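All protein chains but one are shown at their positions in the complex.
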Amino acid sequence: MFRRVLIANRGEIAQRVIRACRELGIETVAVYSSADADALYLRQADETICIGPPQSAKSYLDIPAIIAAAEVADADAIHPGYGFLAENDHFAEVCRSCKINFIGPTPEVIAALGDKVRARELARKAGVPIVPGSDGAVEDEKKALEVAQQIGYPIMIKAAAGGGGRGMRVARNEPSLVASFHQASSEAKAAFGDGTVYLEKFVENPRHIEVQILADEHGNIVHLGERDCSVQRRHQKLIEESPSPSLTPELRARICEAAVRVVREANYTNAGTVEFLLARDGSFYFIEVNARIQVEHTVTEMVTGLDLIQQQLLIASGERLAFKQEDVRWSGHAIECRINAEDPEKDFQPSPGKIELFVPPGGPGVRLDSHCYSGYRIPPNYDSMIGKLLVHRSTRDAAVRTMLRALDEFVIEGPKTTIPLHGSILRHSDFRAGDHDTGFVERYYGSHPAIPVKEPR
Amino acid sequence: MFRRVLIANRGEIAQRVIRACRELGIETVAVYSSADADALYLRQADETICIGPPQSAKSYLDIPAIIAAAEVADADAIHPGYGFLAENDHFAEVCRSCKINFIGPTPEVIAALGDKVRARELARKAGVPIVPGSDGAVEDEKKALEVAQQIGYPIMIKAAAGGGGRGMRVARNEPSLVASFHQASSEAKAAFGDGTVYLEKFVENPRHIEVQILADEHGNIVHLGERDCSVQRRHQKLIEESPSPSLTPELRARICEAAVRVVREANYTNAGTVEFLLARDGSFYFIEVNARIQVEHTVTEMVTGLDLIQQQLLIASGERLAFKQEDVRWSGHAIECRINAEDPEKDFQPSPGKIELFVPPGGPGVRLDSHCYSGYRIPPNYDSMIGKLLVHRSTRDAAVRTMLRALDEFVIEGPKTTIPLHGSILRHSDFRAGDHDTGFVERYYGSHPAIPVKEPR
Amino acid sequence: MDVKLIQRLIKLMKDGEVFELELEDEKAGSRLRLKRGRPEAPAVPMPMVHVMHAGAAPVPQVAAPGAAPAAPSAPEAQKPAAHKGTTISSPMVGTFYRSSSPEAEAFVRVGSRVELDRTLCIIEAMKVMNEIKSEISGEILEILVENGEPVEFGQPLFLVKTD
Partner (left out) sequence: MDVKLIQRLIKLMKDGEVFELELEDEKAGSRLRLKRGRPEAPAVPMPMVHVMHAGAAPVPQVAAPGAAPAAPSAPEAQKPAAHKGTTISSPMVGTFYRSSSPEAEAFVRVGSRVELDRTLCIIEAMKVMNEIKSEISGEILEILVENGEPVEFGQPLFLVKTD
């Protein structure tokens, strides 16, 4: 096992990794930008090193600074968290060349899965259904029109290097396809320095289902079931849950097994997630593999009782998985609400600044992962997520009720947050019936979500 | 089910009951003394009523005030929490005569179990071992000496109406017995207005094991396993856990079954706890029944996944238990540390006052039940417990590690707390080995506990 | 001015919870200025609890930091600040009645003179009619609760101009 792990991240995930390390008896080195110098979680680390100014490019994205910190602090492994350098194959490569363990898949696997065209190819080889589309990059509009002819409208245009909804367009006819093709390509070029796009059949109102995987370095792979992340706004997940209310046991078995086949084909190691679209008719399609721990890994932790960050550390240090697929047990229902410092009434604009009073909810079935506290100042430099509120109860209905009371208890004075929006979504009849899809939030809570006044209980 | 429940208590248990009611869709009425007017949990109630000044006798113990509040607020049931009026058979009787449901056993059962001599008689009838002792009250020293002769020293002298360690004495020989008999009797007279005492064999260095029971009003009784509460200081529990590290499966089955027999014999209804002493040789003895929900019910909630307060509400409203004994499932290991605003370095004197900064721990496996927050002022009028920190992990060792990191994370600025003491106990080799008993704390942390400097992790 | 004096002044301030003291003398032309209570804003906003018959579920709402002085125990906070006079508060929780029976005359009205021990109202608690008697004498300026309304401990009932 590692002796000393450097955490190349900030906020709640940095705290999350520190917690896992402490419980395993591993020393921690927390790096931070000067904007995060006051963060309380830094006190829980054995060593802290300021690596740069607030701008991410000069701190949390600055590879030489992070490697230098690891060398100075004599860390034998680096946990990248999510975001920042988590899926940067060059960073993983530099770690390797510096003889520092990168806690995640190999650089080669990250690179292969980071390219959506190559990832689709992998899924195809694994015999996993993919959304019908171009076999790889589409060079020009003529080719685009040909492909569209074959697979039929509506068509989704996607950036090969994309993510977070950028470089994505839907076209419902030929003129729209031509326009969208060029828009998507130049948007991708601007955002990722790579204008390569590909086409896919656009699945209307799908559910977002993803499967959590653990794979050790000895060929053992287990899945930990699915998460349903259909409550999204502009491709940003807001609420995640497990199990999905829309999977039958038979469908769950097929989709989880498909996920295992994909990561086996990719020679994947460590924790990862295979994402699928689930159509209304029960057919599912591979989208991509997230070659890192995800924000919502916590949902799976609740229903399986496993600590995924500890598992990452164990796997990266070369240990074998201590359990087999048949040993995994699921119980109850877990829901996560992402609490963002954003103003849902002002088109979700970030609302950083000082938290005057922070009173988290507690009691039975409630978990909070947050680095915030009364008096904490949310820096304007990073993303707006300030906490993940989770509940775990025996049934979905009980979990929703517990989440509603937890949201009501949660006091955050100062910044605006997504707490009222979550309350509204959880009271929505479509959500309560489990009958919602990835279009749900835009449909009911568009750019000016009319958050209904709280109903009497 | 009840429409509106009044909570005749304060602090964390008032909040706990509000949470359970909200999750069941029951309206809540929170009563409070003027010392508690600022408490945040009051906001979570549908109605709040100030019932008196800070002194408990004129507020939380004032039966007319509480009944008047229930009448004004039109509550159909009262939850007494623990402490205050929870085991007051007169209060339960008044509730009945006012046609308000008392959430707990009947007044008759409370009265019978509240008298230790009658309770012993019940256990004997149920065929459950009791500590050898006088058959009921011992009138004078002559009788005391006779009884002691029969059962052998050491002897424990106990007040029939006692509790919390008052009116208790240990005698190891005849002269000491004579002196202790009179001391205990007059202490009991002063404390409880009743000087009746009885004698018991003193079990050396026992473990404190208690069994959680649920009994509906239709004759169905289930046990929810045991809690080990051997970490005590002057008969006040500090740490509770489940399962007990000192029970074999066979012994667990016998002790849990014995508990069920006692409550069946007592015609017990609602949630209750049967307490036992477990001797080093594996023999166990009935001590008493706690005819109420206990502080540490949370430990059982963690390992069973059941919500005991919701169960209390369901049972009191006349519903049948929704599960049978064989449906109860236990998983993992749970530990609770009671966080008190006390100064362990000054003989545990209470340390009330303003909490400048309150940053609770979070993350996987952690639960906190607390009514405190940054800026909260702990009133000096009530007990010093400000929160219950719980962890639930797959094994006892993992639970201890999680608790240690959670204790380290917990920031309470202002009052002194028992947090450092808990850290020290959890690092102690006897506790780690599960090889501790009710004398453990006094043995190692006497009146001036030398809290060892934190070891390197 | 000697240090001893300052020391004594500070102690006086501490004991008397005075947070500001000014003092001039100019050979006993004199001038003194004292301020008691809490200084400006409380360090952490004391949440104001909105109490009594919230009806629907209360929406969590904390007073803006510094927006209000520290909330005293809740019922007292409802005292009408504008009025001058002495408040008589409820010594118990229960239902407020202005007369001994629906047909009877009210014990007191606005403008009534009250003397020590005169019955002001009845508060019913647990079916018991508790006569609430005056502990001051003066003139009733205002009756703050409607007949038949529930009241909580410490809730102001009457405003009295004392003699």
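Which chain is which? They are A, B and C, in the order written, and residues in each are numbered from 1.
One rule holds for everything that comes next: a contact is a pair of C-beta atoms (placed from the backbone, for glycine too) under 8 Å apart; a residue touches a chain by one contact, two chains touch by 3 or more.
Because the structure is predicted, anything quoted here is derived from the model rather than measured.
For the chain not shown, which residue from A:I7, A:I51 or A:V138 touches it across the whole complex?
Result: among the candidates, A:I51 touches the missing chain.
Of A:G332, A:G375 or A:G423, which residue touches the hidden chain?
Residue touching the absent chain, from the options given: A:G375.
Please identify which residue in B:Q294, B:S374, B:S424 or B:T438 touches the non-displayed chain.
Hidden-chain contact among the options goes to B:S374.
Would you write out the residues of chain A that touch the absent chain, in ascending order?
Residue positions of chain A that touch the missing chain: 31, 33-35, 37-40, 42-53, 59, 64-65, 67-69, 71-73, 98, 356, 374-375.
Kindly note down the residues of chain C that lie in touch with the hidden chain.
Within chain C, the residues touching the omitted chain are 1, 3, 6-7, 9-11, 13-14, 18-27, 38-41, 43-45, 65-66.
The rule is simple: only the chains that are shown with their structure count from here on.
Can you tell me which chain is nearest the middle of the complex, judged by mean CA position?
B
Roughly how many whole angstrom separate the Cα centroids of chain A and chain C?
Centre separation, chain A to chain C: 54 Å.
Hey, how far is the Cα centre of chain A from the one of chain B, in Å?
A distance of 42 Å separates the two centres.
When the centre of a chain is set as the mean of its C-alpha atoms, what distance in Å lies between chain B and chain C?
The separation of the two C-alpha centroids amounts to 38 Å.
Where in chain A do residues touch two or more other chains at once?
357, 374, 408-409, 411, 457
Could you pull out the residues of chain C that touch at least 2 other chains?
44-45, 47, 56-57, 60
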